[in-house]
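As you look at this complex, bear in mind that one protein chain is not there, while each of the others sits in place.
Order as written gives the chain letters A and B; numbering starts at 1 within each chain.
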Amino acid sequence: MSYETRTAEFKAHLAAGGKVEATDWMPDEYREAALRFIEMHANSEIMGALPEREWIGRAPSLRRKLSLTAKVQDEVGHGHMLYRVAEDLGKPRDAMIADLLAGKTKFHNVFHYPTYTWGDVAVIGFLIDGAALVTQKALLESSYAPYVRVLKRICAEESLHQRHGEDLVLELCAGSDEQRAMFSEAVDRWWEPIMHFFGPPSKPERDMLLAWRLKTRTNEQLRQRFFDTYVPKLWDLGIPIPDPALEYDEAAGEWTWSDPDWDGFWRVVKGDGPMTEARLGLRRRTHDAHGWVREVMNQPARAA
Amino acid sequence: MDPRVTLLLALGDDELVIGHRHSAWTGVAPHLEEDLAFSSIAQDEIGHAVVWYGLAAELAGEEGVRELAPRAPDGGDRVDALGLGREPGGYRNAVLVERPNGDWGYTVARQYLYDVADDIRLMTLAGSSWQPIADATGALRREERYHLLHARTWVDRLARGPVDARAHLSGGLAAALAEAPGLFEAPPGEDALLADGVLPVAFAEQHARWLAVVTAELTALGLDHVLTDGGVHAAGGEFVATSSGELLAGDEPDAAPAAGNGGLGGRHGRHSADFTQVWEELTGTYRAYPGVRW
Partner (left out) sequence: MERWEVFGKRTVDDPWTSVGAVHAPDREMALLLAKESFFRHGEGVDFAVVRLSDLHVFGEREQLEFATDKTYKLQSGYTGMGDKRRRAAARAVEAGAVIDRRRPVDRRVLNPAHRSRTEA
């Protein structure tokens, strides 16, 4: 059977809602797209651990110190599981980490920003994780079955994080004026990165990830889902959102919103965010200082 | 102050400060699976601190907690008041646990020496005449089993690893051993604790037991030289300070312990400059917004 025929059959299989296993035959284009997508997801989990990690040491109570550590640990755990899924598509984990550190592969734009207060921790835990949960739940429909299996566990943990994040937010919003301001200012800081999170409205017909059914929802569908859930919650708490156009249009059945600075988005995508170098640098330093540990992990123990 | 409170604070502060240091590896540990394992150990240790502070707060009562943590808000959480609301000189952790993480060799070495010490301490306290402290050791020791397994597996693997790994481990062990005696420094009021059986075995004796265990285990791995490097006489199994070993005079909270004094001073609230950094990070947010809920 020719490559074209097999590819056509593969596409028909996907169109009928069929799933793909790591051991199945797949077109090279599908394998590459899946690998790149899942590798970036894994990168984003371990890089996404870093902004919140900055507050483990500074958490305001022992209970929050514990819950934040456990939450960041879960994110690293997600990276761990996702790298395994990506690895089965043909790229060793060491190579993926090396490419991330060398800036050859990307991590999500939202993790390139600094954290200033405990309010940032609340925003990340509630809104960034909320955006991630909306996205990841939609990915449960993905055609790549090993990814879906891991996403099921990730989504279960993310809904715990969601609750953890909302708990942080509610405590701040029920607190002193200073605490409310702390959260509100953090929402101001993070709103644009959150709009960037969903990406610019895209042309579905040009999106290869949609074509291969690696994802099934467009950027705009996900953004609207996010608005549905989180905007009313913020408004209920009396927390303004820095977008004067943001409002639900009953007639159109969707939210109106204003374009953020898309040039800024593309700068960050290219790896030029405010904290890109600092966060990669931290990871690079610990990585470079511990080649000897990797050497230990790559060979069985010898006799003493 | 009730000497039991002082003892509980020493225990809790060791756990909190080492848990704080361990937790900084979360997200950047040198191996992905290890990141998860070590983070759990950090969480366990902070959880143990909460247990000890809970007992201390109960025993000290509202007045006692206010005396220990005068800047903590009235009516706030008393465990947080003890954990995050004291002045630097009020913390009684050993100097060893406040040291920066250094590299993975030092981290593993310190975790090993600390958890063997904690195990001996918990075994001792299991026989305490004061029931609440004896009862608390059960749950803590169950979690310590994993910590010991973790420490021993890593020490063993690094010791058997390539020459580079062995060198990193040896360096870490020598540095940590030099300050490990501070873990067994007697807290104020030890005599009274011994007299009524709250503390069944003196810290000096626990120190000897600990040294016997680590000497045997390190010798089995061909690492006996680190004992000498760390200021320990392998033959006699006793610690010999390389300087006069005298404790610092005065009560300046942040005065550094003299180099080579075995990492002593912590139980009396005398810490190294590294503790200032720990304290500022650990308690900064709590102190900046007194009396609010988080």
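The working rule: a contact is a pair of C-beta atoms (placed from the backbone, for glycine too) under 8 Å apart; a residue touches a chain by one contact, two chains touch by 3 or more.
Everything quoted here is computed from the prediction, not taken from an experiment.
Student: Touching the left-out chain: which of A:Arg163, A:Lys270 or A:Arg285?
Tutor: Spelled out, the listed residue whose C-beta touches the missing chain is A:Arg163.
Student: Please pick, from A:Lys11, A:Arg31, A:Arg63 or A:Arg93, the residue that touches the omitted chain in the full complex.
Tutor: A:Arg63
Student: If the hidden chain were put back, which of A:Arg149, A:Lys270 or A:Arg302 would touch it?
Tutor: Counting the whole complex, the residue in contact with the absent chain is A:Arg149.
Student: Among the options B:Leu140, B:Leu183, B:Val198 or B:Leu218, which residue touches the chain absent from this view?
Tutor: Only one listed residue reaches the unshown chain, and that is B:Leu140.
Student: If the missing chain were put back, which residues of chain B would it touch?
Tutor: 43-44, 47-48, 50-51, 138-140, 142-143, 145-146
Student: What does the interface between chain A and the hidden chain look like in terms of residue numbers?
Tutor: Chain A touches the chain not shown through residues 19, 21, 63, 66-67, 70, 145, 148-149, 159-160, 163-164, 166-167, 169-171, 173-175, 177, 180, 228, 231-232, 234-240, 246-250.
Everything below uses one rule, namely that only the chains that are shown with their structure count from here on.
Student: Calculate how many whole Å lie between the centre of chain A and the centre of chain B, each centre taken as the average of the chain's C-alpha atoms.
Tutor: 37
Student: Quick one: which bits of chain B touch chain A in the complex? Just the residue numbers, please.
Tutor: Counting only chain B, the residues touching chain A are 16, 20, 23-24, 26-33, 35-36, 39-40, 42-43, 46-47, 49-50, 53, 77, 79-80, 83-84, 103-104, 156-162, 164-165, 168, 220-222, 281-282, 284-286, 289, 292-294.
Student: For a test of understanding, state which residues of chain A touch chain B in their complex under the given definition.
Tutor: Those in contact with chain B are residues 46, 49-50, 53, 56-66, 69-70, 72-73, 75-77, 79-80, 83, 93, 118, 168, 171-172, 174-176, 178-179, 282-283, 286-287, 289-290, 292-297, 299, 301-304.
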